[in-house]
Each structure stands twice: as structure tokens, then as C-alpha cells.
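Of the protein chains in this complex, one is absent; all others appear in place.
Order of writing sets the labels: A and B. Residues in every chain begin at 1.
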Amino acid sequence: MKRYQRIRALIIAIFLLGVALQGCARTAGPQEYRKDIFALNTWVNIRIYTGKEGPDILDKAIKRIEEIENRMSVTIQDSDVSRINSNAGKQPVKVHDDTFEVIKKALEYAEISNGVFDITIYPIVKLWGITSEHPRVPTEAEIQDKLRFVDYRNVVLNEAEKTVYLKEPGMGIDLGAIAKGYAADEVARILKEEGVVHALINMGGNVVAMGGKPNGQPWRIGVQDPRAEGARRHIAIIEVMDGSVVSSGDYERYFEEAGKRYHHIFDPSTGYPANSGLMATTVVAPNSIDADALSTTVFVMGVERGLELVDKLEGIDALAITFDKKIYTSKGLKGKLIVTDKEYELQS
Amino acid sequence: MRMPMKVGDLIVYIFAVALIMVGLLGMYAMGTQGGDKSVVVELDGQEVYSCRVYKGMAPVEFRVDAGNGQYNIVLITYEEVKIKEANCPDQVCVKSGPIRHAGQAIVCLPHRVVVKITAGHEETPDVDDIAS
Partner (left out) sequence: MNKVRKMVMLALIISQALVLHLIEGFMPVVAPGIKLGLANIMTLVTLVLFGFKEALVVVIVRSVLGSLLAGSVTAMLYSLAGGILSCLVMGWLYFRWRAYFSMMGISTAGAIFHNIGQLLVASWVFGTIGILFTYLPVLTVAAVGTGFFVGLASRYIIKYLEEQKWFKWERG
């Protein structure tokens, strides 16, 4: 019997050794790293798939977001934007290259959209105070008074000096409709530089997809349900390998007074929240800065003019959701949108 | 000891035939549930790849690198999953044909590769993120 015992002991020993050896034979592949922070007045979530250097890469990206925030926020006292606004009608202000670039891009979109997209809307934004503690509906006279300052053509750029000048005292700019997109693009650029292939960035609803999922399938980006009352719920899905998906809508920031909803996207021609029959728009574009600017633009323009504009732009698609829960898409999105909520009807 | 076949031998052969049937039936009977599915590819019992299978998806080709130049190419479509090509000695994984239902699996023992279809509601969310 002793012999059997010895054999048994030997077998057990070899098993244990084998199990132990197999344990270390495995090498770690790319891993998911995530980061959630509050920046640019919104939640930022970055997901990357990479090796051990993941956390360092994320830190770099976060640093860049903070840098952008410090330059482009209207609430930070010594930001480029604050300095531009406080020097309106006084003198040109020298700004960082990135601020200059964003303002330039914003003016391009103002041009393309005939002033529907206008960063000089800031006096109106301040008047309504929708993002503040005490929003209110201003009087018609107040609005007309502030509307005088809204005109993108009064923003003077000096390419050589990298200065920005607002011609009229009382003017102000707000990069809120474009800065998030720029920051998301910058994060994507940094990730690419660091060799990250697969990533998903969500900058307060501005989604940037990079390289598809690690398994080779496209990223599936949901289109926010505009009537989810604060919940994260989607009504449709857009598949993206590389590119950005950005939504704008009356559901993001608003207050209600006398049963009427007043949201944060203003129509520069009226000084009131845009009322083009849309609850929300979503734009798909290679760069997030374009998607960001255009989602606002299409929202203000409405289905017809908005989608017509998008169809003219290369590589850019959009969808618009009307109050009667119908979804209209640009030509490039036809057949690609997966509607998941039966209440919403896809128009062809 | 006598050469001719005995009763018992016959039982053994009948048993063998029964086993072959069990194997073939088992391959088909393993799960016939419909619904949401995902495909998981394992190497040495470790998940190396997984993806959701849904209507209208683009076909996915995944190459399993089992080391030492050994490979299997898995082709995943909405309709079926199969091993398109492999350089294993027995080619059982290629010859065993496509699988379609949750619970089914293709196995390549020489390369320690398992491709299985799972009923995929759990960890595979509908969307990866929401643009809001």
C-alpha cells in the first residue's frame, strides 16, 4: 500500500507544479482603462485599451482638458475668453493658439450657417441665466437691448498676432457650443500620439470613437432619448469605427415657467431659445469640433434647412428628432441608423 | 483463446455506433434557443475575443494566434459562426462546419481553441456610450 501512497503523492505534486506553471505562462493583452472627471462644466469619461501605460496616458489627456478649460471657460476669471470679453470695445487680447483656433473655427461655422451659429450670443445667455441658479424669462425690451451685441462679424481676429478683439463694448463670446468638441478632439489626438488604437471618449455627451472596439466591431453609440427626463436612455444606435457623435437638444439644460420649456440653445436672430420644431439633433462627423458646432446649428435651423446644410458638407451626417417623435436623417445616414425605440418613427 | 467474434464484441460495436450517434446528435441538440447571442473565442480556456451577434452586423473575421505559427480563422456572421481556415493537423474544426445556436461550440483541440456561441444578454450592453 505504501507504494501506492507514494505514487499518489508524486501525482499530486506534479499536478500542483503544472497548475502553478500554467498560471504564469499567460501574458496580459491590452486592458481597459477608464477615467471619469468633471471638467468643462460637464462629466468627462475616457475609455482606452492599452498596456500598463494606460493610467499615464489618461493623466496626460486629463491635463490637456484642464488646460483647455482654463483658457476657454467664461466662468474662469483669467481665461482667454474672460479676458476677451472684459476687453470688448477696448483692445485686442492676445490668446493661446488653441483658443484662437477654436474661435476661428467658430467664425467659419458662423459664416457657413449665416449667423445661426454665433459665439457672440453670450450677452443673451447671461440675460436668461439658464445655466445659473436663477434663470428667468427676460422682457422683450431686455432681449432687444442685448441682441444688438450679437453679431459674429464684430469679432476681429489677427492671425499674425494671435489676438482677438470684440469691436463693441458689451459684447461677449461663449465657446460652450464648440469647446467640448475641441477638447474631445484634443484628447483623441493625444491618445493617438501615445499609440492608443481603440478608445471611446465622452465629453459631456460629445462622443468620440477611435479605432472601433478592440474586437474589431464598430463602437455602438446611442442617441439620447430627448424625453428621458435626465435618465441615460437611447432611442437609436449609430455604429462608428472612427468619428464623433454629438447630440444637442432642449433636454440638456432648461427651466420651465408657466408650463413652457426654456432651454439653453438660443436662436441668435430672436434672442429666444431656438424653436424650430426639434427636440434634439445628433451629428456624426470625423471631428468632434465639427459635430459639436453643427449639432447646435442644425438644432436652431430645423429639419429642412439643417439637414440641407449637412448634406452639402463632406463626410458629415445628422439626424433631427421633431416634437411628434419623428426622426429625419441626412442622406448619408439612410439605412445606417438603428432605431431601438418603437415610439420614434424613422422618416425616409 | 478463440479468434471468432463473440456476443460481447457485438455489444461493444453496437455501443460504438450508439456513441457516434450521441456525438452527432449532441452537436446539433446543444442549445436551440434563439435570441440575442454573442460569440466567445477562447485560447487555453482564456477568453481572447468576444463580440455581439446582431442583425445587420458586418461579418467579422478573427484570427486566433495559438502560438508557434498555429492559427484558426473564425468567421462570424449574423447567420452562423465557423472556422474558415486553420493549420491544425486534424482539420476537425474546419470540417465540423458552422454553428448557429447558443450553446454550440467549435473546438480545435490541437490549437486549444474553443469558439462558442453564448446567449448574450449579460455583459454585452446594447450601446457602448450615449451621445447626449
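The rule we apply is simple: a contact is a pair of C-beta atoms (placed from the backbone, for glycine too) under 8 Å apart; a residue touches a chain by one contact, two chains touch by 3 or more.
These numbers come from a predicted model, not from an experiment.
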{"item": "Among B:Met27, B:Val48 or B:Ile73, the residue in touch with the chain that has been omitted", "value": "B:Met27"}
{"item": "Absent chain, residues of subunit B that touch it", "value": "1-9, 11-13, 15-16, 19-20, 22-24, 26-27, 30, 42, 45, 89-90, 92, 96, 103-107, 109-110, 112, 114, 116"}
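We adopt the following convention: only the chains that are shown with their structure count from here on.
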{"item": "Complex contact set, residues of subunit A against subunit B", "value": "22, 26, 29, 45, 200, 202, 205-207, 209, 213, 215-224, 232-234, 237-238, 245-247, 249, 252, 282, 338, 340"}
{"item": "Touching residues on subunit B, where the partner in the complex is subunit A", "value": "44, 46, 48-52, 56-58, 60, 62, 126-132"}
